[in-house]
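Missing here is one protein chain; the remaining ones are kept as they sit in the complex.
Just so it is clear, A, B, C, D and E label the chains in written order, and each chain counts residues from 1 on its own.
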Amino acid sequence: MSIVTFGEVMMRLSPPGVERFAQTDTLTMHFGGTEANVAVSLAQFGLSATHVTRFPDHALGRAASGYLRRYGVQTQHVRHGDGRMGLYFLETGAGSRASQIVYDRIDSAFARIRPGEVDWEHILQGSPGAPVRWFHWTGITPALSQGAADCLLDGIQTANRLGIPVSGDIVYRSNLWQYGRTPQEIMPALTEGCTLILGGKALFSEIYGVVGSTFIEAGRAMIDRFPRLRYVTDTKRTSISASHNQLSAKLFDGEQVYKSRVYTMQPIVDRIGTGDAYMAGLIYGLLEFNDSQRAVEFGAAASALKHTIPGDVNLATVAEVETLANGDESGRLKR
Amino acid sequence: MSIVTFGEVMMRLSPPGVERFAQTDTLTMHFGGTEANVAVSLAQFGLSATHVTRFPDHALGRAASGYLRRYGVQTQHVRHGDGRMGLYFLETGAGSRASQIVYDRIDSAFARIRPGEVDWEHILQGSPGAPVRWFHWTGITPALSQGAADCLLDGIQTANRLGIPVSGDIVYRSNLWQYGRTPQEIMPALTEGCTLILGGKALFSEIYGVVGSTFIEAGRAMIDRFPRLRYVTDTKRTSISASHNQLSAKLFDGEQVYKSRVYTMQPIVDRIGTGDAYMAGLIYGLLEFNDSQRAVEFGAAASALKHTIPGDVNLATVAEVETLANGDESGRLKR
Amino acid sequence: MSIVTFGEVMMRLSPPGVERFAQTDTLTMHFGGTEANVAVSLAQFGLSATHVTRFPDHALGRAASGYLRRYGVQTQHVRHGDGRMGLYFLETGAGSRASQIVYDRIDSAFARIRPGEVDWEHILQGSPGAPVRWFHWTGITPALSQGAADCLLDGIQTANRLGIPVSGDIVYRSNLWQYGRTPQEIMPALTEGCTLILGGKALFSEIYGVVGSTFIEAGRAMIDRFPRLRYVTDTKRTSISASHNQLSAKLFDGEQVYKSRVYTMQPIVDRIGTGDAYMAGLIYGLLEFNDSQRAVEFGAAASALKHTIPGDVNLATVAEVETLANGDESGRLKR
Amino acid sequence: MSIVTFGEVMMRLSPPGVERFAQTDTLTMHFGGTEANVAVSLAQFGLSATHVTRFPDHALGRAASGYLRRYGVQTQHVRHGDGRMGLYFLETGAGSRASQIVYDRIDSAFARIRPGEVDWEHILQGSPGAPVRWFHWTGITPALSQGAADCLLDGIQTANRLGIPVSGDIVYRSNLWQYGRTPQEIMPALTEGCTLILGGKALFSEIYGVVGSTFIEAGRAMIDRFPRLRYVTDTKRTSISASHNQLSAKLFDGEQVYKSRVYTMQPIVDRIGTGDAYMAGLIYGLLEFNDSQRAVEFGAAASALKHTIPGDVNLATVAEVETLANGDESGRLKR
Amino acid sequence: MSIVTFGEVMMRLSPPGVERFAQTDTLTMHFGGTEANVAVSLAQFGLSATHVTRFPDHALGRAASGYLRRYGVQTQHVRHGDGRMGLYFLETGAGSRASQIVYDRIDSAFARIRPGEVDWEHILQGSPGAPVRWFHWTGITPALSQGAADCLLDGIQTANRLGIPVSGDIVYRSNLWQYGRTPQEIMPALTEGCTLILGGKALFSEIYGVVGSTFIEAGRAMIDRFPRLRYVTDTKRTSISASHNQLSAKLFDGEQVYKSRVYTMQPIVDRIGTGDAYMAGLIYGLLEFNDSQRAVEFGAAASALKHTIPGDVNLATVAEVETLANGDESGRLKR
Partner (left out) sequence: MSIVTFGEVMMRLSPPGVERFAQTDTLTMHFGGTEANVAVSLAQFGLSATHVTRFPDHALGRAASGYLRRYGVQTQHVRHGDGRMGLYFLETGAGSRASQIVYDRIDSAFARIRPGEVDWEHILQGSPGAPVRWFHWTGITPALSQGAADCLLDGIQTANRLGIPVSGDIVYRSNLWQYGRTPQEIMPALTEGCTLILGGKALFSEIYGVVGSTFIEAGRAMIDRFPRLRYVTDTKRTSISASHNQLSAKLFDGEQVYKSRVYTMQPIVDRIGTGDAYMAGLIYGLLEFNDSQRAVEFGAAASALKHTIPGDVNLATVAEVETLANGDESGRLKR
């Protein structure tokens, strides 16, 4: 069973530990992107995961591909071409000091992608032994360029045609969307193709004009509006400090809402990619468990574990997630 | 607007993380000194800050100057000459294990300073665009040598003559004061020149024989004793463990006492220089806000943030301090 | 005064900080073994400590000996010969993610030890200025090979003959014991020689068939069964997360039970070797204090402090342990 | 076009730089094995490369797979099972101090491989778009266990059946071959299947009893003895110091001998895997160039470049190798 | 005495030692730019050096300023604004493997500079105690954007008006110059203002159409063409390998040519910025020595020393350069 994700992967550069840029001479290099993070998680869970993206055709692009492969993601459909490597600079906080990100992704090789470059038909058919069972995208991609938005729409529609479920993380970053279109113009067509979306009522209202006074009401309105849509999900985070958070998740299937337990994360090793870890856990749960309650719990536990792992990607195994999802937070040494 | 500080800067050597000296082969090198720490903080806040000190005339002295400049402090008035680089060795603790310091500062280049070496008149006049608006010293300096005490007195009196406000941190370390004089003999003349002092009632009694049963009473007695004195301030720390402290501050202006909120620091990344961060924050607040309550809150928040930053010096920005001073301890990621 | 310990020492390899093996290119190298950890602790407390083991006769064996000597343990009775260096791979967890160990110790140079190789008579007599006052072993050693079990029995019996007190940590790891014998066959003869054992009622029942419904009852039954036995001790750990534990200890002398306070460890820097740190603290207390209450408190405080120290071995000093045993958990900076 | 390699991959642990084990607390972790090194090189050159091996089913085995994937090698045919991770410990020398290796590979997961475990028919057929065009093995594999030797023979015979060329590096390490068979018994049947072998006249005489007074004579005698054999190749190294070597290669095709230029390597960054880099370069040349002289030159240049790259595997690109093979040793900065 | 330089400063990111991007997880961060490198060198030689540039108004820009200040360069005239931090990625080679650079400087904050932003009149007047005595630029700056070219011309003309000597490094990188103008259009007006230029006859011909069959002839033709020009200089590098180069320099004053000795650099620690180190050394020599032969020798020795120093900037002192310029290449330990 195989899943496909599509989106930009950036080089992430951060000072060691909790140092600041002004005081360090060494940077730790990771790679990450919200969709690729989902792919890595699912590869760690044992699924076949393929990420589709576009990298510059030089040493940094090759390093990025190697990073994805190291963590089990297949890169044979990665495109290489002109344009920069997208970058982001992360300063990790602690206690009352927040983490901070400086993005530097303008005009990246990914943003220059053109629809014709990706042969979605071929990719989404998968291989004989590993048919594609899921396609995942997020609201970052259509915010980057018209080419990226078009290419994504092409992918979603191909998936729809092939009967592959599609999930979308309806994230909205207002400082992106620089190429002349608005999310209100672009997102609805993309959301049309989705089986599952991650988002909350404020977002539904802002982007789609879909209004509901509660998560359930707003979710039901979205399901009404988008006929393919079967699931709406969201997470809730309480931030006590940069080192101490709580997290829970809920999943609405049009009829019933399933809620996870509340997880405590203390200390927080790395906050980045924890939403993607939830998404990956939920997708895994929906594909493997046939039990919505268990799926949302698995997703929330996966997200909680990601907080203990350096980098953007969740390297937790199914066994580790299940231990936590089953309520064992003791962290007892395993020999 | 420019401020001037005066005092020894030491090389600080510590094992990485929470390792002990007995088990490490690598040391992290910082530089710090209670007065220079104040200068760095104020430079980070955007003021022009000049530190006056004396370094040995070799590679280590040049490295120390470079460290101060990197963090925005001007070093054109640093003297270079004979004598050693003062050093301190820090082992950082965690949980129930305390941090420990071994000082090695005897006979440093700074301790060999002589009054004639520093042209206070020139330094404290500042430059046309950046007149000096504050001078800061601490009780460490007069404890090091007669020369340092004399040179400091010269500086304070020059500041007084030029109408520049002076702050003193009345810290007393009994294992210093090895050169034959006592703080009781030396400190009063220095305190004469102060507008603001940092200290508590035990210290006021021990050093000046000024007695009061509460902070307010003792503060009022100090203000009575020293005519220039307008503010007395102090911090209060509760130590739950080496990784978990609470801190608050208060400021008395002879009439009213202004108290900050109580800040929780967990985890503590680096405890050193947190008092200096308070002092810098308070000075900044008094210079910029014309609001004593806001100034003491800004100082306490600055000190709380310093606990999250490796090294002696506070690299927090005004925006970060204000976020915390305004009550947002959530440490939420800033994109 | 001198103590002797006997057992395998392994090279411990772990990713830096809380990284996972899948994501690191660098490993931190320590050495440790439950009995040698006790020796290092006692050497840090100022006793003369000698560890007896067997290392491969190549660069890794020499590095291991050097590690023990660095921390004050004497290695003149270490044997060198054929066989591998025993290894273990440790992934350190945090929060809700547990630490994990992969052992790789099969067929180590230590497992190949033969009784004739160790001249116990000579070793346990010590030197004129430093007579041996204690011998310590654990249940790991007889689990490794018949040769190790025989050699240990020889050592215990020699100690008994020379009137040297013997302590045994009755740890049972079911995935060891691969050489064809069971702990039920081997352990009783070894326990015969003990003055003090560390273990709980479940273990006493499983290994010796000695039953008691409480720690005291089971301890009394053990003391009845083994005439040399004077003390039974155990620790109790509550695991809130991998970064937050609580620990207490109790000691039963056949008449009275002595309980330590409950210590909170947060954050936990390194969980490995904390039981050994307790054992070393207790042995030190029994040898030095002539006060069972103080001994068990010293042991528990030593164990608590070990949680703050990277590596298997406890590098806390007597003064640090006593500060904590006397109730000061504040971790206040020591200048 | 795709190539397949088969053999053990070990974790390689070495002190940073040129430190010795006795003085380091940190080890650098790489993975390598003579056959997998060839696969990585060919993947860097742009071919599709698949390595077949067997890893332990725990975190270290997963890390090893990730390492291969990072450098472009496909691992979908890697087996996981019982047994240890093979290890080797490398101390890198400099100048007059030689590098030293301690092997620790006994009873590895690979040595426990059984012929039935590998489905050679499936693997060597490759996929529609990427038919297998080469199979490579070395004399290390049959030296490890009967199972490894049997499994290898199965692979070679399958390749022969499918018409896939086979290369063998006839390396002989006398301290391996511990399982009761000799290379004289095992190697001839494996060599039967080869198109190309790497070795010299001393080895041909010792293992096969094939004698010749020169490389050409001995090579011709091997080609006479083994009907499939078309090429015999060897390298020649002059060791001026651990930091300064010279290297050349020659290839004999039964009629003519092709010699490379003599390459100077100074300084040498990492000597390990340089023979494998030659082999990979030669295979690439034979597959791509249809020009034996150019192929041997490409191989020798690839080997020379490997001396500048840390780790076992050659990360040089085709463009870099060609620059050097074309005679440009200037190392001029490329912007 | 003070000098002023103007140009872009980039963040330089490189793997540790001679690792490749594909194999590292850590990058070393330096900052550098050909003109700022000259400023740092001159600051190390004891002159007052001010660099004018434009940085993004976030943490990376502040880190870049701090880097310059650390090495003694004054940054009070640095502008902050929109645009990215220019970056370059450097992979350091060794032996026969060349170093490689990937530039990522498009649309940097510096490229967005506008002439009005820099108050050249104010900057080039210097301060009373430190009048400006030299202005330096290179051909990189006008290649970046029309704004940068205009701003530079403004600076050169202001320097001319104030009688400050100007030096220009006539470097030409054809992959820059993307904004629609050619060096043939832009460079002559800039060169008009120069007292000294660094370049060779090929460049003089290509950019200015000034032809000469030897360095002297071409230099004389340049001096004829540009009336302000008094000196033409160039270096000559022989590249034996990436770790072993030879370098010499020559200076022509319209009448006589002064040649330095030939310096051998082996090993080469860092090749970047060695041309800038020559320029700085030459400027220092011309300002301080009144002896052209000594100046060119000082420049060449400075450049040779730079090859031993990590980073873009030369941290050699005057004493070190003079030792080498005087012929002592022995590298004998100084206690």
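In this section, contacts are C-beta pairs under 8 Å (C-beta built on N, C-alpha and C of every residue); 3 or more make two chains touch, one makes a residue touch a chain.
Note that this is a predicted model, so its numbers are computed, not measured.
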Subunit B residues touching the omitted chain (full complex): 13, 20-22, 24-30, 58-60, 62-63, 66, 84-85, 87, 89, 91, 100, 102, 104, 106-107
Residues in subunit C touching the chain absent from view: 66-67, 69-72, 127
Contact set of subunit D toward the excluded chain (per top definition): 17-20, 22-23, 93-101, 103, 173, 175, 239-244, 267, 271-272
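Definition applied: only the chains that are shown with their structure count from here on.
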Rounded Å distance, subunit B centre to subunit D centre (Cα mean): 62
Residue list for subunit C, restricted to those that touch at least two other chains: 20, 22-25, 100, 267
